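For this depiction, one protein chain was excluded, whereas all remaining protein chains were kept in their positions.
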Amino acid sequence: MRIALTVNGRLHELDIEPGEYLLEVLRRIGYKSVRRSCGSASCGTCTVLLNGKPILSCSTFAASIDGQNIETVEGMADGDKLHPIQEAILEEGAAQCGYCIPGVVMTGEALLRENPDPTDEHIRLALNGNLCRCTGYEPQNRAIKKAAEVRRGETDE
Amino acid sequence: MLTNVSEYFRPQTVEEAYELMQSDKEHSIFLSGGTIVALMESSRIEKVIDLKSLRLDTVSVTEDEIVVGATTTVESFRKDQLIRKEFGEFFYEAFSLVGSWQIRNMATIGGSIAPKLGWSDVSTCLLVTGSSLMVYGVDGYQRMLISDYFSLPAGEKPLITHIMLKRDGWYSAFEKFSKTTFDIATVNVGLSIRPEQGRIKAARVVCGSRPQYPARFESVESAMADLEINDVMPSIVRSLLYESFVGGSNMTASFEYRKHLASVLAQRAAEKLKGMIR
Partner (left out) sequence: MSEHFKTVGRPEKKVDGLALVRGKPVYTPDYDAPDALVVKLLRSPHAHAQIKGIDTGQAEAINDVVGIFTFKDIDRIPFTRAGQGYPEPSPYDTYLLDSKVRYVGDVVAVVAAKNEKAAREAMKNIKVEYEILDPVFDMREASNEGAPVIHDEDDCSGVFDKSRNIAAHFVMDIGDVEKTLENCDFVLRKTYHVDTQLHAALEPHNALTYFDSVGRLIVVSSTQVPFHCRRILSHILKKPIADIRVIKPRIGGGFGGKQSIIVEPYAALVTIKTGMPARIVYGREEVSMGTNIRHEMSFDVAVGATKDGKIRAISLQGISNTGAYGEHCLTTFMVAGSKTLPLYNKVDAVHFGGDIVYTNLPPAGAYRGYGAPQGLFPLDCAIDELAHEMKMDPLKLKEMNSIREGETSPIFEIMGEGREGVPQIMRSCKLQECIDLGKKAIDWDSKRGKKTKNGTKVRGVGCALAMQGSGIPKIDMGAATIKMNEDGSFNLLVGATDLGTGSDTILGQIAAEVLTVPLDKIVVYSSDTDLTPFDVGAYASSTTYVSGNAVRLAAEKVKEKVLDLAAEYLERDRSELTLESGVIRGKDGSSVSLSELCTMHMYTFNQQQISESASYVGEESPPPFAASFAEVEVDTDTGKITLINYVSYADCGLALNPIQAMGQLEGASMQGIGWALYEDIIYAKNGRMLTNDFFTYKVPSRMDYGKLTCGLVDSYEPTGPFGAKSIGEIGIDTPIPAIANAIFDATGIRLRHAPFKSERVLFEILSMEV
């Protein structure tokens, strides 16, 4: 069957199998930041934004996304200029193996759109579904807090 | 990918959706949030019937009820202004630890009830608030109690179109015990009471993830009638549920542990209610 979806502002029209998940389709059309890890909706690695909301691409049928708007981490940077969350992750050492990072960036961005000044508790709750086995979470939580400050600073200007 | 799926339907009406299912029950599934499907990995499924296209995702209010479309997501339900106005922070907090933010953006209210999941916090909370269902089945549209829906044999389940929440002004509390914060409940308890002049006029007591699906404990409810809402009340509720608990063991917990936990959670829910009422 044929679907059309917008990924990071770019329209894709493509043929899919009706039983395909969004994860596989996104990878197939080149968005390899979207990764498979647990296959049971339990780790958040495959998180993308659907119309601005974080969802799990491994458990979403591609067919159900027809005509909708997806954002992945490939669309977060502006050319050479990294998104504040990406920059903060680099500064805080919040990426070790890096496998969870795209999911963390997307969920973090969705949080900051909803809540530009989140507390530590807000960050933990919003990202509770993004598992990380390497970092022990602290640097990532700090990175999101830092990115929130940067974003607020930019908009004030 | 579900490798054997050959057709993906986006029905525009409830009738159409129901007919599609009836024509090949063996190989079809209703798709609402999708998170359960990810856990299934079934090669039996050949047809997917996507209920999201029915646009049953609004919340509206009548004089006695709040009517919630079955494909409303858990997250939008939880944050909905009408729901918060009516039920305070009950659903907002009770659902804050349903899965993860991502799962809450996908899972739907109807999709949480339909598979008769043992561990559904959503089902426990809707049962305890006395909610009922609007379903569409062989006899067309019908109202149905959630507990009656749960008693239907598998394969005979009508399509849930709406969930009706009673605007009865009762006070509700929910407690859940789980291993980690991103985890299904080991056991959960919902408690609702209608207070009158410092006493419990009536109560609804629900225990879920027993590990079986959520059920009302009528014997506890009747024993609670006319109890004074005082400092001793929560421990009475605890003993009552402990005596009446019905459940089982599985790899997550033993029956004895669940029984004990359920009673403790009931006490804590009762403490919360006491605090809300006084």
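So that you can tell them apart, the chains are marked A and B in the order they are listed, and the count of residues begins at 1 in each.
Keep this in mind: a contact is a pair of C-beta atoms (placed from the backbone, for glycine too) under 8 Å apart; a residue touches a chain by one contact, two chains touch by 3 or more.
None of these values were measured; they are calculated from a predicted model.
*Asks:* Which residue, A:Gly52, A:Gly98, A:Pro116 or A:Gly153, contacts the hidden chain when the whole complex is considered?
*Replies:* Checking each option in A:Gly52, A:Gly98, A:Pro116 or A:Gly153, the one touching the absent chain turns out to be A:Gly98.
*Asks:* Could you list which residues of chain A touch the chain missing from the display?
*Replies:* Interface with the chain not displayed, on the chain A side: 32-43, 45, 72-74, 76-77, 82, 86-87, 89-93, 95-102, 105, 123-125, 127-139, 141.
*Asks:* List the chain B residues touching the unshown chain?
*Replies:* On the chain B side, contact with the omitted chain comes from 1, 3, 39, 43, 177, 179-184, 251, 253-254, 257, 260-261, 264.
Quick note on the criterion: only the chains that are shown with their structure count from here on.
*Asks:* How many Å are there between the centre of chain A and the centre of chain B, using C-alpha atoms for each centre?
*Replies:* It comes to 29 Å between the two C-alpha centres.
*Asks:* List the residues on chain B that touch chain A in their complex, please.
*Replies:* 1-8, 10, 31, 34-35, 37-39, 41, 45, 48, 50, 52, 75, 96, 99-103, 105-106, 181-182
*Asks:* Using the touch rule from the top, collect the residues of chain A that touch chain B in their complex.
*Replies:* Residue list for chain A touching chain B: 1, 17-21, 24, 39-42, 44, 47, 50, 53-56, 58-61, 63-64, 107, 110, 125-131.
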